[in-house]
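Removed from the display is one protein chain of the complex; every other protein chain stays in position.
Right, subunit A next:
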């Protein structure tokens, strides 16, 4: 009796979330395509041609996986953060809270929406990159697992941010002051082997390094981090964030008085 209820509720939340980001596609799907095109033109074609090879491939080929991952991270995070916070702010989250929807279902529904947007953006950016470089694929399974786990992780991160947020400013502070610096320092544009030893060690504490390198490994077969380590880190963070989100929702942090 309960399982079909939860499945229907999950499907409803997921469809609602996808409808939301598709309804505002000009704000959600077009900007990443434009931004990434600019990155490809400026860093790939113009500057990249002077840099030469990195990791045994052209600079353009080297940065494409990182740029796709950057879009995935940003979109997964902002989708859930803004959608969940808006629902909380406008109080339409109460529609779910008064219904027999389990906390796990709420998390999966919102995160599912964030992952769907992130994957759609990843496909769009990948297609755009096709105009600039011929991408090779070394390990398709690794690409899929890494992108799904990364999108899930940052969707969970967005959810956690939205739970604690009290104003719209609160959901832009973390992306601006934490996420963006970590992404830019996460090996999107360079190999961490180029850094001095000290900064290489510091970089190991940046979780985005693992995602970008795991994803890049799937495309070019080269990575600064062992793929197993990258997947392990992703898995641990995902489990940790999920448990934390579930516990906070159960406690009613930011959702119940």
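A few points about this structure:
One rule holds for everything that comes next: contacts are C-beta pairs under 8 Å (C-beta built on N, C-alpha and C of every residue); 3 or more make two chains touch, one makes a residue touch a chain; residues count from 1.
Keep in mind that, in the parts below, contacts and distances are computed from a predicted model.
Not every chain of the complex appears here, and the one that does not is recorded in UniProt as "ABC transporter ATP-binding protein", selected from "Cytochrome c oxidase subunit 1", "ABC transporter ATP-binding protein", "Na+/H+ antiporter subunit D" or "Electron transfer flavoprotein subunit beta".
Among the residues A:12, A:139, A:204 or A:229, only A:12 touches the chain that is left out of the figure. Contact with the chain not shown here comes from a single listed residue; of A:57, A:87 or A:107, that residue is A:87. Annotation for subunit A: contacts to the undisplayed chain at residues 2, 4-6, 8-9, 11-13, 16, 19-20, 23, 87, 90-92, 94-101, 252, 256-257.
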